[in-house]
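The complex appears here without one of its protein chains, the remainder shown in place.
And then chain A:
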Amino acid sequence: MKPPRLADRLLQLFCAPHRLEEVQGDMHEEFAWQVKRLGYRRARWRYWREVLGFLKPPAGWPFAVKRKPYSTTNQLTTSMIRNYLKIAFRNLVRNKTFSAVNMLGLALGMACSLLIMLWVQDERSVDAFHANKNQLYRIYMREFFSGKLQGVIWTPGPLAEELKKSIPEIQYSTPYEWVSDQTFSVGTKINKQATNTVGPDFFKMFSFKLLQGTPEAALKDRNGLAISRSMAEVFFGSPEAAMGKPIRFDNRTDLRVTAVFENLPPNSTLKFDCLRNWDAYVADGNDWAKGWDSTDPLTFFMLRADADPAKVAAKIRHLLDKFNRDGNKPFHTELAMQPFHEYYLNSTFKNAEIDGGRIEYVRLFSFVAVFILLIACINFMNLATARSAKRAKEVGVRKVVGAMRSILIGQFVGEAMLLTAFSVVLAVLFVGLTLPVFNSLTDKQITLPFDSLSSWAILVGLTLVTGLIAGSYPAFFLSSLNPIRILKGTLKFDAKSTWLRQGLVVFQFSLSILLMVGMIIIYRQVEYVQTKNLGYDRENLIYFPLEGDLGKNFDILNRELLQIPSVKNVSHMTASPASNGAGTEGISWAGSDPNDKVRFTPVSVGYDFVKTMNIRLREGRDYSKEFGADSSGYLINEAALKVIGYKHPIGQTINWGGRKGTIIGVLNDFHFQSLHTTIRPLIAHLNTRQRSGNVIVRIEAGKTAEALAQIETVCKKLNPTFPFTYSFTDQEYARQYQSEQVVSKLSTYFAFLAIFISCLGLFGLATFTAEQRTKEIGVRKVLGASVANIVGLLSQDFLKLVAIAIVIASPVAWWAMSQWLQGFAYQITIEWWVFAVAGSLAVLIALLTVSFQSIKAALMNPVRSLRSE
């Protein structure tokens, strides 16, 4: 016969713990009595009633409401909290060096992490501001050529229209050409503007704010032009004044301003000053854009809000099959789609699928941020545990007086939080100071987002997390100490705690060495890329667009330029010397496989091309006016020769799009693209009637300024309606490695910061050790040890740790950096000395840090250290 279990549970739950035993005992006794009196059933009912009686007492009744804790001393009263704070402050002030080292380390680490966090946030915000963000996609194609499946972002011109026509889920679509600088004029005002071409849906898809005009009408007219606020201000004074006004394009077509949009935000990947109508562009001599064979623009589209992206992806996959653009190839070009806002960070292809890109740098730096913060936290833990001997007595007394373990943990974690909070303030200050430098380094416009609530939340979160990580170990360690042993003075710190401390130092230095090796290798690869012999001479080579009347008058231009004393050679070419991404498959030769066409990079050039570029000829000759039949002669590079396979190439025939010609020369391989890609087969032909592309001019070294001035006068004379703009090949080449350069610089700074923070920790630890071993050092000195002996003794413990760190970090660093180098087709080899340098640097820095303290300890007069007993 037992009382109802549930009721009993309820009682246990609600009754004051210190009264539970007697109350429950009474209840049970009463129950047993009632069972005898009334029977089991009614007794149970009564029991329930009694329990409920204990549960709903009016105010002032003892049970269920007034609950007394076991302990009679309350440890969280305001006076206790005041005491905790006071002790915390006293400890901070008493150990000034420790506190400063601690806070500085933490603040630097956090400042670094904050900067990286800001950068990552900024990277992630790119293209994410469009209201229709989740419905916007871009197309990429999976093509089969040169015997391989490859991912391609260039798409055929009619694709955008076709998508909208054949897939009902697609609401809007637009082609997006490549930005080029075009000349516009209004009256006497002439200016070059970054120009692009899009379909009429463009402003309906993307959230670019229109100051004038409507999204529907912005690009509807063939002669319409949408311009930016700044362009409107340059030509018309204000956006309002610009609307509807005529503007002359390329000195041959009159357009009309049909919309003015707000200047583009910095976090947009689409960048342009003005947009032309796509149909007008196609009609303007771009017939290729009507066919399915040629590819050039990007294609963007927007799904309807209720569409299922997976279904659309399945539908578009074989959309191109009906156009039979692949002939009899074993593979038909497939279409695939990628969310538009992901394309900035994920843009590289692997096996014709999107695989990574800039996101790898974002991830890399996120890791670095966490690592550096971790290093700073470890410093904190290390120093706090090292100091625990001094705090141990306090812990002992507190425990004896009645502090519970949880309260002590709270106290130490709270102290860590306090210190972290100070450091956060310091860190924000650091970030504020370094942000301008950081911005110019990364080419961004990041500001401290004090106005957004989330950034404050992040700061508070950072404080809490860092404080918790940094404070947890010391808190648990100190609170676990046995008060009797502490107060008796027999407390010895066992091997476990030093082992952990040493482990932390090893971890810290491993991370630092990892960063350092990474820094050296990235730096060397960037250096290698910048100084690599490209196969042509990129110094003193300038180029400017062949535009306006220059094409017509090229012979005069050529003659006049060559009369300038500092100009050595002049030629022209399609594309630019530093970057040529074009492709053609229409090349055949004796023995070529018609079903597997190789993609060549085509280039049309002028006379003296090889001489001007300063490319070495393997065989044959340059295009020259002295030979008559050069217009049917082709130049190829070594990569092309390898594909074609002629033994004696000079004089052999090649068929390019129906035009038969002979090979007149073979060029040594030269890099006409970035070093991320291998050198592709190249074919050049002579086109003396070229009306587009670039004029390339080789000038004499050291006479750049005067050469440029004279070239400008010549151009102004021959082509007065176009402003003269030029580029240096070496600068344009370097621009292709901008992100690598930024990464190189950032990793340098971060690696040194990591080392610095680690050394702060080591410094603190060395101070502590020296202090702990004062007596030992005194005794040793009395017994005849020299200063060198003692310095060695104190330093070797730390050097051992750094040595272990080197052993651990080297293979990890080697693996990580070989992964990174995979991204380059032309890469440096990782050499052993990199690890040696990083390692010895770490050893050296550690030694310097430690020796400062150990020399100080070794020089101390033993009388003073031994007297105090």
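One rule holds for everything that comes next: a residue touches a chain if its C-beta (ideal position, glycine included) is under 8 Å from a C-beta of that chain, and two chains touch if they have at least 3 such contacts; residues count from 1.
Throughout what follows, contacts and distances are computed from a predicted model.
Novice: Choose one: "Carbohydrate ABC transporter membrane protein 1, CUT1 family", "PadR family transcriptional regulator", "Iron-sulfur cluster-binding protein" or "4Fe-4S dicluster domain-containing protein". The correct choice is the protein name in UniProt for the chain not shown.
Specialist: In UniProt, the chain excluded from the picture bears the name "PadR family transcriptional regulator".
Novice: Of A:21, A:216, A:443 or A:831, which residue touches the hidden chain?
Specialist: That would be A:21, which touches the missing chain.
Novice: Quick one: which of A:32, A:104 or A:149 touches the chain that's been left out?
Specialist: Residue touching the absent chain, from the options given: A:32.
Novice: State which residues belonging to chain A touch the missing partner chain.
Specialist: Contact residues on chain A toward the absent chain are 19, 21-30, 32-33, 50, 53-54, 57, 61-63.
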